[in-house]
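Following this message is one structure expressed as structure tokens.
Yeah, one chain of the complex is gone here, protein chain that is, but the others are all in their spots.
Chain lettering (A and B) follows the sequence in which the chains are written, and residue indices restart at 1 in each chain.
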Amino acid sequence: MRGSRRFKVAAAAGTVALLLAACSSSSTGTSTGGGSSTSGGSSNFGGATINVWSSMDQPIIDGLSAKLDPEAKALGINVKWTKVDNINQIIATKVQANAAPDIAMVPQPGVIQQLKAHVTPLDNVLDVAALKQSYIPGVLDTSTFDGKLYGILVSANLKGLIFYPKKIWDAKGYTVPTTIDELNTLTDKIKSDGITPWCAGIESGTGTGWPATDWLENLVMRYGGIQTYNDWISHKVKFDSPIVTQAGNEMAKLLFTSGNVPGGRTAIASTSFQTAGTPMFQPKPGCLLYQQGSFITAFFPKDIQADLPSNVGVFGMPPATAGGDNPVEGGGDTAAIFKDSPAARAVMKLLAATDLGSIAAGNGSSFLSPHKDFPLTDYKSVLTQQYAKVAYAATAFGFDASDAMPGTVGSGSFWKQMTTWVSGSEDLSSALKAIDGSWPSG
Amino acid sequence: MLFKGFSAILTVLAGIGVALVLYWILNKIVEFLPGKWEDRIKPYAYIAPAFLAITLYLIYPAIRTVFLSFKNDDSTKFVGTKNYTDLLKSHDFQQTLYNTLLWILIVPAATIVLGLAVGILADHLRPGSEKASKTIIFLPMAISAVGAATVWRFVYAYSPPGQPQIGLLNAIWTAFGRQPIPWLATSTLHFNSILLMVMMLWMQIGFSMVLLSAAIKGVPTETLEAARIDGANERQIFGRVILPQIKGTIVTVFVTVTIGVMKIFDIVYVMTNGNFNTNVIGVDFFNQLFTNINNGAAASIVVMLTVAVIPIMIYQVRHFRAEEAAR
Partner (left out) sequence: MTATLAPPTDVRPKKKRRGAGGEGGAGRASWPVKISVLLICFLWIVPALGVIVTSFRTVDDSNSSGWWEVFLHPFKYIPQLTTANYTDAIHQAGIGTALINSLAIALPATFIPILIAAFAAYAFTFMRFPGRDTLFILIVSMLVIPNYVAFVPILQLYSQLHLAGTFPAAWLAHIGFGMSLAIFILRNYMSTLPKEVIESAKIDGASHFTTFWRLILPMSTPALAAFAIFQFLWTWNDLLVALVFIGPGENQPVTIAVNNLLGQQGTGWELVTAGGILSMIIPVIVFLSMQRFFVRGLTAGSVKG
């Protein structure tokens, strides 16, 4: 899914809000909630067709459908998968037009929240207690609103991964840091070895700034823990607060210190996030560390991509203290029932199963299961195995904050103020204050 | 895909057909009226659809926008002049206004001067070369700002030092042994805004060149000959004979470019989205509307813009009246 999703998500969230504002009177809630078919009593649905929409990459859809379709067929359900680009936006209009699919997988849980009057709560459909044990901690919280579960994460992706060029790394004998302090030490060590430690780039066309928000979010999550992080998303914790300031200062220490990034601080804002990591792979490496999401490998040079396992190493951004809170930032596609029926509920159960991804994990797609009990050996790609290790070791899963914040901030002032700060035309405190000031009132 | 293409053509035909039938019916209905009434009503029948479109898409929204500019972000509550005062008090918006003013001060004048210069130079060439060179310079006008952005990103692109520079400007710059410069992030003396204006000039100079060189060619020979006989040199002829005679065209180009620049949006949006202190009111308007979902602020920006356009509107109307009177 690339960085594109982020933009689409942000844009879509705005549109949804507009649409909802315009049509707020037409809420015709499908008041279900009753646990009539709690245990899915009947095992035959007599050839019912369930439409499943998603915007996942085709290989992932193929992998999931190869596993799920026969299981559904056995229950007498035909599942029809449709790939819908820009689903955040489309689903809102389809709901308005009363033409929603039975199940849709949405990259932005906020969309489900905004449409929750039209979504079937799953508390009586699924065994939530058991799922809590199976998912990475916190995954269910991302789609729980007012105490009710409205969706389940089907396919995940990770942010805050730190990539490094494996060959040089091994030759120099560096080790993966286990705390942020160790990350600082590693940074200094690389620098003293005569290599620029970090690569960084936050340029992304009209979306410039978002890679910087990822940096800050990952640090806030680690310094403050997942509860503070979620409070930050809902603005109970301000931007201009000790935790966020601490995170910003650490980011500045790693990236803005003279000699830590090729071209220094001012280069970051003008370097494209797509190619910022490329210097890692030069004969004389331009840098050794690059923080990005799991999708970034698609932007690495083709010869590196040809053999990722021997060229690229990766570790999750370390926790603040060893063995302490170790949350992970990520995103993914959340499935929700938009047209309720016993058959739709039955399919939902199949989607919640841990082994749902057993084929998708091995078919060359970028699928990453959000179930921490998913067997690592099922992943064909070594790199994905490493992502999975990072994800399953996490003590909590936090959704990308800027995607979850109101659009004014999440794809507006947060991006812009980070850019202004990173480019050096503003200090951290005024940037954070400005973001607080832009938070929509009421 | 095919269906969409087909339906587009169908829409064109249907649209034209329906419009034609509509007019024919309107015409017929009016013709049933007694002779005197027919003549009275018919003109209005002919202009009615056009005015419906203008009313619906400009006049009604203009009035409604004024109204909305005094309401809150989702237009549910009156907030008085809060939108205006909030904007005008904000440092960011003041910068945005200042940047827009820079565009207004620099671009129209530069378009005229450079268009005139290029036009005069090209006019000296043989007709074939003249046409070829003018086509080249005129051509960027045919492409979108998004297309132009793909072009100019290769000029302004930046890579950190030590990396291969794939941007033309930095390649030349570093060839002289200097450190690469993140051009579009360099807001000292609004340098990055000026680089964006260069893009605009690249797209617009052809327009000014074509109009001005046509106007120069339209200057009657007698007046030039008369000046020559009086012993004027070429520079004097240009300043005293040609310039006054093409003044009207210069003003026209100036006004057109000024209006375009006042609402400049796509170049800035696509290249920097207003980052690095390059924001202009067109981009701010868009971001208020879509990122901030603040209808009130968006509306008040438009109202301010429209008020700023009114002097030009008055000039236009006066100019038009004078032209009509001279007819």
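Heads up, the rule we're going with is that a residue touches a chain if its C-beta (ideal position, glycine included) is under 8 Å from a C-beta of that chain, and two chains touch if they have at least 3 such contacts.
No experiment lies behind these values; they were computed from the predicted model shown.
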{"item": "Among B:I112, B:I181, B:L196 or B:V270, residue touching the chain not depicted", "value": "B:V270"}
{"item": "Omitted-chain contact residue, chosen from A:N51, A:T187 or A:T278", "value": "A:T278"}
{"item": "Positions on subunit A where the hidden chain makes contact", "value": "1-4, 6-8, 11, 15, 18-19, 21-23, 85-86, 89-90, 93, 96-97, 204-208, 210, 274-275, 278, 295, 298-299, 301-303"}
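By our rule, only the chains that are shown with their structure count from here on.
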{"item": "Whole-Å gap between the CA centroids of subunit A and subunit B", "value": "41"}
{"item": "Subunit A residues within the subunit B interface of the complex", "value": "11, 14, 17-18, 21, 205-209, 261-263, 266-267, 269-271, 275, 278-279, 286, 407-408, 411-412, 416, 419-420, 423, 425, 438, 440"}
{"item": "Interfacial residue positions of subunit B with respect to subunit A in the complex", "value": "73-74, 158-163, 179-180, 182-185, 187, 269-270, 272-277, 287, 290-294"}
